[in-house]
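A single protein chain has been removed from this complex, and every other one stays in its place.
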């Protein structure tokens, strides 16, 4: 098995883990382990889950121990993207006890954060019942986007824009010096071949955006009924993305009208931690 | 007003923002603004809150625009740590429109994340009604600890360990080669003057930890009643810290028995975003 | 005028210039200037061009002097993207002579490199006479992609993929485990909304790629005649991109058959330097 | 074989490759390979050359795959500095297909750029027929100097200044506050033991520079005849370096008068790419 | 043996060594070895000491060679913290000669610096004869604090503050807006659980600091007699730290009155180098 079994780019994982360890280990080291644990003590910990969900972030957890001490061995029984049930064993970490205790918190912070995102994403995906696709947004944690977008994929969601460099998304705010038609024209001229999406707040705007040649419509803060009308209006000509504080309570109603996408910022910014732990034998 | 009005260390803010912008701007830039917004267009946005809470993260939001374009001016009407009510104006950002739209998401991601932590912390602090102090933990987002710990302070909480380098915290796992008394002895020998805290799961352990000379007791996953007993047992000799999945529902009961501290990992890892936005005139 | 008058993202410019200066100044500094130039000597240099072309890279040149010494003033008479003629004055740099001589080479290396790319791109653009659009590729200089892609835009070209993260491009090599149809299906499932382009070496493949649902066809190493047939075959259903060692000699023939795009790696990797210099009064 | 078989310093190679990969892989990863290539697919590619030249940059190409995936194996049949002929096999890369396809472009960009520099350098070296030595300049690509100067050596050229820290080179511009004699004196006083070279545009200046005690004369933009006179004037007392837009057409004429050195900025800045590729079995 | 046998945090060691090598190797490499030593030459060097002292810094020396060339093997006969005598063999380094000669100076600079700190610390520790504990200060070399504080521990000393983030230390300068009592109160309110130490120049201040509730008294620039009085005044209620240019000549007199701690900035900033070398067979 190679580093590429894990989705997030290896150099992103490497950098994120290096910063996380520098931050948590400090300049002196793990005072407690250095004082109390013999240099030659070894141990074995089991990654376990105390909650149901979807696993993600194993590459980052593995990298944490690798950077601290290459002699630590991490073995996963479950891969990113797998459903896990409270009580499941997820994998093991074994080797020098000092290294393992020093890395425990950083590895868990990363694993719990990523798994929470994958799990919450998956709840949206399941609630959508295949009638729409769940997208993330750019509302990610600064510095962790590569990990978080990989976790969204592990949870069955898909990735919207990687960054501002990757597609055009025209909102009302952008129309200060030209109308929508000219804005789309400018975007196509400057960035040919890029997706040009237009945010619409009303059905009128939806019609205008279609007429102006948008590649995708983002209907923002509309009711499911309004979304349904927008979809009918568009007649399948271009895809529709629903956005605007969609929750687990409302995703079903939106999915029922079958937009192409529902983008949900909350899957990255409000996922919290999945209750995973490291149990020692 | 100087950079030191804002709590988090300026170099941490600088590094976090630089990484966040590199990540979100990408190699090409903000395609939409570059295509649609005239170079000489200016605008003014107001930071507003759509939810009640406590503000934090203004230094990072300001730094975001400063790094993109020093001609952008950011003015805050409210400072970190202030209570804010849905509908409040928080401040303004004005200057070249391209720069402001390019930085909007990054600034908001930082501001919403920090303010959510301050707000959730503050809810715990209010629920504790002055009978105990709320501490954070090391369960912070990798790479953002400096910002998050400052947000906890803005919310009225206090900071537990900065890193593994900063105090000794002995748990069961550490006692593989010696008993608690010897572990404390080793810690004092190696790290004189450092706080030595001991995690206890039972009253027996509490008594043993006191006898062994701990500086503070961390009672983990005990009921409020058991915590009360632990406090009585210790007779005020050393401070008591309660930990273990304390929630807004249970904090009141724990605070009622008046431990010195309650540490709550959730204030940093499960705060999500506070609903702040940038409204354009 | 703000930092955003210049296309490349400011943080990319900042990082590239910082590395370039560290590399060229070394640990001791500019031995010659430190020894020979009085601390209080000032001077004024004029950026001039000794060749015709298109200017690019001014943001990087300005940033070079700014990082060395904020008291140096750089004023441009011409902006990125403008046509320049041998003998033109492009701008001035004035201030402490030591700082200016120390930064001269780094600023010129950046400016000459970017302007060469803009100029060569522009020659392709002019030769295409509006019948097709010129795209760059991922054959950029490692570490300089943000600057080089901005220079391509300054020259009238457009940007193909920013990175591997940004669109799907299926080549023969990718079809080891599935046929093209399934490959496109997999790509759409995993990366919805992303452009899926397919490289084709034969007309048969072109037909197959269209049938399989590709968003764009990349015809590789075909003659203009074959490209013409491909275009006819596709009946305008999807755009066509020509690639494969297209040169200034052949671009006209390709443009004549009016493919949507011609991508030319050489505009970034073989541009060399445009002959710009800094003349002192 | 150790890392030191390859000329450029290992830490330069490591940093350059890390930046190149971060730039090309992006935050999501190689969309195409992740979607289409099975995790367990392996492949083997052969580095081949489609042009004659001199190989360089193998250390950087190897490092590219090593950083992506340590299980990829790279084997070279030819070493940096060897002459290669169109059609030659240069080496192989084998291992997980995803990793190899993800790294292909970055590895080739580095290898093609370095080999082009080595090859162009070598053409100058051959044209000089041993009658002079070919030097590079500080006109290198920002961020890549370590690789490019190693490529020059691979091509049979030699390195001029590493940076501004490494030798004194006095030009007309420097003589604002003192004459040449005093400038040399100041340089010797401040930087004893460093080479002091003086740029001369006329034979008068050559004589003056010699009289003033220069260690080496740089004759700038002189004809071969003038260079010959300069050499005669100096009577072998100090070495002569020719510079100023020397080309493959003119190098022979300059070499014929046997200056000690000819420095050619074009060998680094105008080399382009050598046509190397990775062919898959 | 694992990376954690060595005290300083591995990521600090990695970063410090990477910077040191970049600085010393430069952009061209070790000119001498590259020119003179055959690629396939191997050698074996012995680390030896020409002075008595205490060893420290082995992790950094090992890391130096590991970063240059993973095939180099470093074996230590003595561990950090061990007493060494002039003439002792400390360990060996073997492998490719070029790599070993290139890394020699950097490895020795680190090893000699750390060992000098450990050795000087140890002289203070021995002179204190167990009657007080020797602490370091924040007067460390910028960028090397993690290594230097580890070397202090290797020498038998202990670490005072890791950084400004780690304990409160109130000096006269801080009392601009409130008296000592209020300052301590503010510190406890803002940073609960942190050590609050007060610097005192007079016995009156010592009494006041105790009354105000300080956790530790730092008596600055007092004579041993005055320190003795301070200790008597405090009756063991809180620990006493002596500071202020304590030297090897005076440490005995201070230790004789048995303060809890003596902090000595000189152990880090004036240690110089211990005379260690690498001898080749």
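Worth pointing out:
Just so it is clear, A, B, C, D and E label the chains in written order, and each chain counts residues from 1 on its own.
Methods note: a contact is a pair of C-beta atoms (placed from the backbone, for glycine too) under 8 Å apart; a residue touches a chain by one contact, two chains touch by 3 or more.
Keep in mind that what you see is a predicted model, and the values were worked out from it rather than measured.
Considering the whole complex, the residue from B:123, B:145, B:171 or B:273 that touches the absent chain is B:145. For the options E:10, E:59, E:167 or E:200, the residue in contact with the chain missing from this view is E:167. Against the chain not shown here, subunit E presents residues 16-17, 19-20, 23-38, 41, 43, 97, 101-102, 105-106, 109-110, 112-113, 138-146, 162-170, 173-178, 183, 186-187, 189-191, 194, 265-266, 269-270, 272-273, 280.
Even with one chain removed from view, subunit D keeps its contact list with that chain: residues 133, 135, 153, 158-160, 162, 165-167, 190-193, 195, 216, 239, 260-261.
Even with one chain removed from view, subunit C keeps its contact list with that chain: residues 18, 21-22, 25-29, 34, 39, 67-71, 95-96, 98-99, 102.
Going forward, only the chains that are shown with their structure count from here on.
Centre-to-centre, using mean CA coordinates, subunit C is 50 Å away from subunit E. Mean C-alpha positions place subunit A and subunit B at a centre distance of 22 Å.
Shown for subunit B are the residues in touch with two or more other chains, namely 23, 25-29, 34, 102, 162, 165-167, 190-191.
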